[in-house]
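Up next is subunit A:
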Amino acid sequence: MTHPEGTTAASPGTPTEAPVVAMRDVSKHFGAVAALRNAQLDLYAGEAHALVGENGAGKSTIVKILAGVHQPDTGSVLLDGSPVRFDGAADAQAAGIAVIYQEPTLFPDLSVAENIFMGRQPVRGWRRIDRGAMRRQANELFGRLGVRINPDRPARGLSIADQQIVEIAKAISLDARVLVMDEPTAALSGHEVDRLFAVARSLRDSGAAVLFISHRLDEVFTLCQRVTVMRDGQFVSSDPVSDLSVDQLVRRMVGREISALFPKNEAEAGDTVLEVSGLTQAGVFADVTFEVKAGEIVALAGLVGAGRSEIVRAAFGVDHYDSGEVRVGGTTLPKGDPGSAMAAGIALVPEDRRQQGLVMELSITRNATVTRRRELSRWGLLTAGRERTAAREWTDRLKVKAASIDNPVSTLSGGNQQKVVLAKWLATRPRVLIVDEPTRGIDIGTKAEVHRLLSELANDGVAVLMVSSELPEVLGMADRILVVHEGRLVANVPRAEATEESIMYAATGEAGRPV
Partner candidate 1 sequence: GGTTRDDDGDDDAQVDGETTEEPTGDAADPGAEVPEGLSVTFLPKQINNPYFDIAAAGGDAAVGEFAGEFNQVGPSDATASSQVSYINTLTQQGVDVIVTSANDPNAICPALEEARDGGAKIVTYDSDTDASCRDVFVNQASPEGIAQVQIEMVADLIGGEGEIAILSATANATNQNAWIALMEEELQKPEYEGIELVATVYGDDDDQKSFQETQGLLQSHPDLKAIIAPTTVGIAAAARYIDGSDYKGQVHVTGLGTPNQMREFVHNGTVEQFALWNPEELGYLAAWTGAALAAGQITGAPGETFSAGDLGEYEIGEGSVVLLGPPTVFDSNNIDDFDF
Partner candidate 2 sequence: MALMRFRELGILLALVLLVAATTISNPRFLSTQSVRDLLLGAAILVILAVGQSLVIITRNVDLSVGSILGLTAFGTGALLVAQPNLPIVVVILVGMAFGAVLGTVNGGLVTLARVPALVVTLGTLYAFRGFDYAWAGGRQINAADMPRPFLDFGTQRILGIPILAFIALAVVLIVGWCLGNLRSGREFYAIGSDPAAAVLYGIPSGRRIMVAFVVNGALAGLAGVLYAARFGTLDATAGSGMELQVVAAAVVGGVAIFGGSGTVYGAAIGAVLLTTIGSSLAVLRVSPFWQQAVVGMLIVGAIALDRLLSARVARRLQGSGPRGA
């Protein structure tokens, strides 16, 4: 494997003392998959350190090893220079390592406050949990993060963004020496990201080490001092951020040149395919009316929690709605029936791939063909061979990286999982494609391909409705941008007039949203 720029040795950057945490020659296998091969990492006190790499590069595996969830096959983890062994998450926590996992891991039945303090609840006499103190401390944490979440409500039903915020609150409440954040911003909007960064900076300034993982390279440049690049489970380089340009970084991650990020073609809009009128769900969204034409890409923009996901879910039929109508090609869809929505040609790529998009235990094949199971059957019968062929068609096109398509989809990295969700829906050849956060947690190369795909689909006459919290993506891709504020459509901005400012202005509402 050769790299255009050659490999920089793991030379310590500015800090001079020994790293707080280091990994030396760590390898980790899952079955025959080598997730890590001789990985290296040096994390110094007082620095924010970025870990970047494509999907499946092994970033989350490093996180889980640091967290004590996985143990390395070979190699060692050094804490303050001496080798340690974490036999479980409790060991790592005790060593002062706090981790925000890529996927929120909350206890849905417990209150938000308990989720934050589980195992460390403040106690009073008789080792009794002090609920008042717990609530107070939770509120303080949310105050620092600039959000308001009721600490007493159960975690069930929190939006992904709020779940992520609870995770962050939990991690910072540990007052850890090392804060590891695996794609914490994937679900957050700009405002929340800013607050998170402010908190991370102050932790860093008070001497903590922060390990930050993100596919949004601008965030890496905003927050971090140094960046370690990984590819295929191997260490590539570790440098001060200031020494690198975005292009260089991308080249190291991908091992090749990457071009046009948002390759949207100008396409002729055709007939109206999807019409949504007066859609209302009490307390969530109200009187939502819009249409999407064939060949058009329409984006639903807005702050996290504005209700965009709920709107598209209702339109697809997974959620019920109280009033309004959804029409595809002129025919009204029955309420709450995804089956007929699919028959009418709608596809929905949901925002939460683990819960909504995939069945983690089933094979890639089964996941990729589940939407086409009727169409793939002959005389009502299915054969494994046909399913596999059909699955391969799209997983190959999207370059899903897997040892075998008969492996459970849980063995894939986050980005590759997202590709399987896309494969599953693109295979239905929809007339209307709804994508909710289609590039969340996807690496830069794949992201470009997803964009190209969406664009191609639009060219072929598919009506595309995209929910995205990434403004550059919205601006780059959409022909038209619908802005949602607190469950209502507040603006319809054509591509030509759209700027970050105009969208944000609409999204925060005229009076400004109290956050």
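The definition used in the following text is that contacts are C-beta pairs under 8 Å (C-beta built on N, C-alpha and C of every residue); 3 or more make two chains touch, one makes a residue touch a chain; residues count from 1.
On how the list was made: all candidates are chains of the complex that A comes from, given by their letters.
For clarity, every value in this text was computed on a predicted model and none was experimentally measured.
Picking from 1 or 2, the partner of subunit A by touch in this complex is candidate 2.
The part of subunit A that touches candidate 2 in the complex is made up of residues 67-69, 88-93, 99, 101, 105-111, 114, 118-121, 123, 126-129, 131, 148-150, 152-154, 157, 162, 283-284, 305, 486-487.
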